[in-house]
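For reference, the structure discussed in these notes is given below.
Right after this comes chain A.
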Amino acid sequence: MQSSTRASWPAAAWITLVTLAVGCGRAPEPQQTTTGQPRIVSLSPAVSRTLLDFGLQQQIVGRSRWCASLDPAIPVLGDLYEINYEWLLRLDPTHVLLQPSASTGLDPTLERLAAEHDWVLGHWTINTIADIEQMVRDLPAVLFPGGGPCREAAAARAADLLNRIDVAVTPHGADLWSGPTLLIADTEPVVLVFGRETYLNDILTGLGAQNAIAARGWTEISLEDILRMDPQAIILVRDRGPSQVSPLDAAGPLADLDTTARREGRIAVLWHPDAKLPSSAVIGVAQQMRRVLAELSDSQP
Partner candidate 1 sequence: MSVRVRDISHRYGRVQALESVTADAAPGRITAVLGPNAAGKSTLLRCVIGALSPAAGCVLIDGEPAHQLPTRKLAGRVAYVPQRPQVSAAFTVREVVELGRYALAASRRRIDEALGELDLNEIADRPFPTLSVGQQQRATLARAVAQIADDGHLVLDEPASAMDLRHVRSSTALLRRLADGGATVLVAMHDLTLALSLADECWLLDHGRLVAAGPTTEVISIERLHEVFGVGFEWIERPDGGRVLLPTSA
Partner candidate 2 sequence: MNATARRHLRGLAILTALAAIAAVLRILIDRDPRDGVISLAWPHPKYAWVRWTALAVGATVGSGLATSGVLLQALLRNPLASPFILGITAGAGLGVMTAMYIGHLTGVTVASSSVLPALAGALAVMGIVYSLGQRRGWLDPVSLVLVGVIVSAICGALIMLLQHLVPAGLHGEITRWMMGRIPEDTPTASLVLVGGLSVAGIAIGMAMGPAMDAATLGDDEARSVGLALGPLRVWMFLLAGALTAGAVALCGPIGFVGLLAPHAARLVLGPHHTSLVLGAALAGIILVVGADVARQAIDFDAGRMPIGIFTALIGGPAFIWLLRTGRGQA
């Protein structure tokens, strides 16, 4: 009995196999585009956030797992490291928008699929305010290459956003802190700062302050570096956790450093849900920066 039971395992497996293969139908035809409106897949959280400001969330049919600003019901297609190509094909987009990795460039498979299926591939490197403005300027033509009223509306929206960005990063004579300032992105596990050629640096310098860091991009610095440069002000940039938090609580290891910023009470928190997204949300981030610089100016001895 035992040997016959064991002998029936392979038979059961093969029967299961044949049943599966023969019994299953075919999946439906992928969605076809009929409305003339763009069907957008955005694999960049920054571009996704900007599309929200353009009022185009309804046109977004797929997103990356990092696009937290979008409706969670929009299907997740993975991210730049691993794209779900099957879902991408089934969603049948007209546009695929992304920020390619600096080290690997544009995904060759994505380029090939875009060419085969006539998708418009929009890609930007977005580090600075100028980069954000370029993206905003490009989007109407990218999304509505044929022109028409939709493109005009998008262009008007883009012009409005550009104007508001320009206003947001200009001091307009306000009494704002202007001294050397450290812009902290993270304090744990290491201290990361926003250096030159970042959008937060552009906001800071646009509003009249100085970045204490000369290096470019996101840079790691040590506590000793901070003590030696002795910044007069420290701004902690946060996008999660409680929006109201004491600066010293948010400062982590920096709270115990004997810096001019700490002695003179010029440690501040800049909180905005999109603070770390180089997108059109920079308008709100710049407004928060203005508020923080005004507070720091008030605490000048």
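Everything below uses one rule, namely that a residue touches a chain if its C-beta (ideal position, glycine included) is under 8 Å from a C-beta of that chain, and two chains touch if they have at least 3 such contacts; residues count from 1.
How these were chosen: all candidates are chains of the complex that A comes from, given by their letters.
Everything quoted here is computed from the prediction, not taken from an experiment.
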Touch assignment for chain A within the complex, options 1 or 2: 2
Chain A residues touching candidate 2 - in the complex, by the definition given at the top: 6-7, 9-10, 13-14, 16-17, 20-21, 24-31, 62, 64-65, 72, 75-79, 81-82, 84-87, 89-91, 101-105, 107-109, 185, 192, 217-220
